[in-house]
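A single protein chain has been omitted; all remaining protein chains appear in their positions.
Chain IDs A, B, C, D and E follow the sequence of writing; residue 1 opens each chain.
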């Protein structure tokens, strides 16, 4: 299974279509370099990689991309608790406002996943 | 063993003395809240916590604090490879300049550790 | 009166309920460490502390948390003029785009406060 | 033609009214210092200046101000391709999440411009 | 007394000469716009303005410019305690690493001021 199939799950096709429509070259770089070259490297398991991605995205303050990897972390095997710990810890390094915004977003992600009409049941 | 003993290793006493001399209250917050409350939480192992700390510090671009946690990651059991993967991945989220600066710093940390006169042999 | 009662005003209960629902531990850290330990320290009056918070949040670019402290500054006695000066000055250090976004947000906060149905009249 | 007339185009009057209503002094600084003093300097053409502005705004992660200059770049003669290249390149320095968010925003800007009811036909 | 005379103190002439040698136009903007227009505005006292500047510079992580305003805050009447409180509070919003780096820098500034050979006695 490709790394993006693992992280994007049932949304993979929709995300790929959307990225391709935004910019074909950027899509290609994200797919071939970011996901299938760098994130696919051995040496660190995908769950740890997704927790690192969450931390980087809390630092950037990019909510949409953060939501993608909050979901991605759960898909590749992180527990809700591990994601919460990752966000809590970010308060120490990046400040409470960033951690709080991320935790609110995670709450929304969890609610979305719980909803059966999201097709994930 | 306290979390700071694990992360700071043989430098713990020197770091504590130095922090205390800088500001007693900030030292107390770093010791009691950051290290012994938040970083000491169960739910995520200390090695993963240190890799997350490295990512946050690459985002901040804070070289001294980054060096502390690059060493700390190795002390709590991360392999050189795992630290390199953490830094490499940060290029995707935080850009190549930040990743490159962090990798140069890690090279210095590795050289410092290898030196027997550093008292770590 | 607690520091959060002073800063959050009539919204204190709603904010606490909402934070608690997001994450109990993060709520506890924000309440006990951020508000009632650090922001409650003597040595700097609460109005100055809120103007400093506004500056930090303009730097982070976190609109929701910024709105909380724009309101908070007014509640603990800052004048509209003092808040405007704080935002204007941030243009020098953090650039015009951040200052402009903050000033637009402050305009919304002021309109919200003026509305009698907000229950603050 | 003033620099702001060139960058803001047919929206100039609306933007000026809106800025003035937000804060008269900030408006004055943006108009007289930012636009008509610094951006109006010779030594670099306005198209290059707008591509630089786009890069700075991708770094800040400020979507509204970024949209203004994505449009502005097109108005002062940048091609769609040049704007795309500017955004693509930002991935190297500022990371993929920031570049992707900017490219999605540019897609919206392009759609808005194409719409005849926007009064730009 | 000009605002820069108040903030730069006995170093004013040296700083002006150095800025002018770096870039005459940037020097002129810093002198005429940043210091004598914006920082000179009434509506907020200079001590508060310097504490705000310190917060913004901790966010940016710019050590040289931060040192200038740590000294400047003391010159315009902030106590050592007020500066320490400003730095301590920044840990909440901007994270401990930034606050710690700033406090270490302040320690150096305080030592430099205490030294009689610095010509400040």
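Everything below uses one rule, namely that contacts are C-beta pairs under 8 Å (C-beta built on N, C-alpha and C of every residue); 3 or more make two chains touch, one makes a residue touch a chain.
A quick note: this is a predicted structure, and the numbers were derived from the prediction, not measured.
S.K.: Quick one: which of D:7, D:70, D:91 or D:105 touches the chain that's been left out?
M.R.: If we include the chain that is not displayed, D:91 is the one touching it.
S.K.: Give the residue, chosen from D:5, D:21 or D:44, that touches the chain omitted from the document.
M.R.: Candidates D:5, D:21 or D:44; residue touching the omitted chain: D:44.
S.K.: Check each of D:19, D:34, D:74 or D:103 against the chain that is not shown and name the one that touches it.
M.R.: Missing-chain contact among the listed residues: D:34.
S.K.: Of B:12, B:40 or B:103, which sits in contact with the chain we cannot see?
M.R.: B:103
S.K.: By the contact definition given up top, give the residues of subunit E that touch the hidden chain.
M.R.: 19, 21-23, 25-26, 29-30, 34, 56-57, 60-62, 64-65
S.K.: Footprint of the hidden chain on subunit C, which residues?
M.R.: 91-97
S.K.: Under the stated touch rule, tell me which residues of subunit D contact the chain that is not displayed.
M.R.: Interface with the chain not displayed, on the subunit D side: 34, 38-39, 41, 43-44, 48-49, 51-53, 55-60, 81-82, 84-86, 88-94.
Definition applied: only the chains that are shown with their structure count from here on.
S.K.: At what distance in angstrom does the C-alpha mean of subunit E lie from that of subunit C?
M.R.: 24
S.K.: Which integer distance in Å separates the CA centroid of subunit A from that of subunit D?
M.R.: 29
S.K.: Two or more other chains touching the same residue: where does that happen in subunit E?
M.R.: In subunit E, 38, 84, 88, 91-97 touch at least two other chains.
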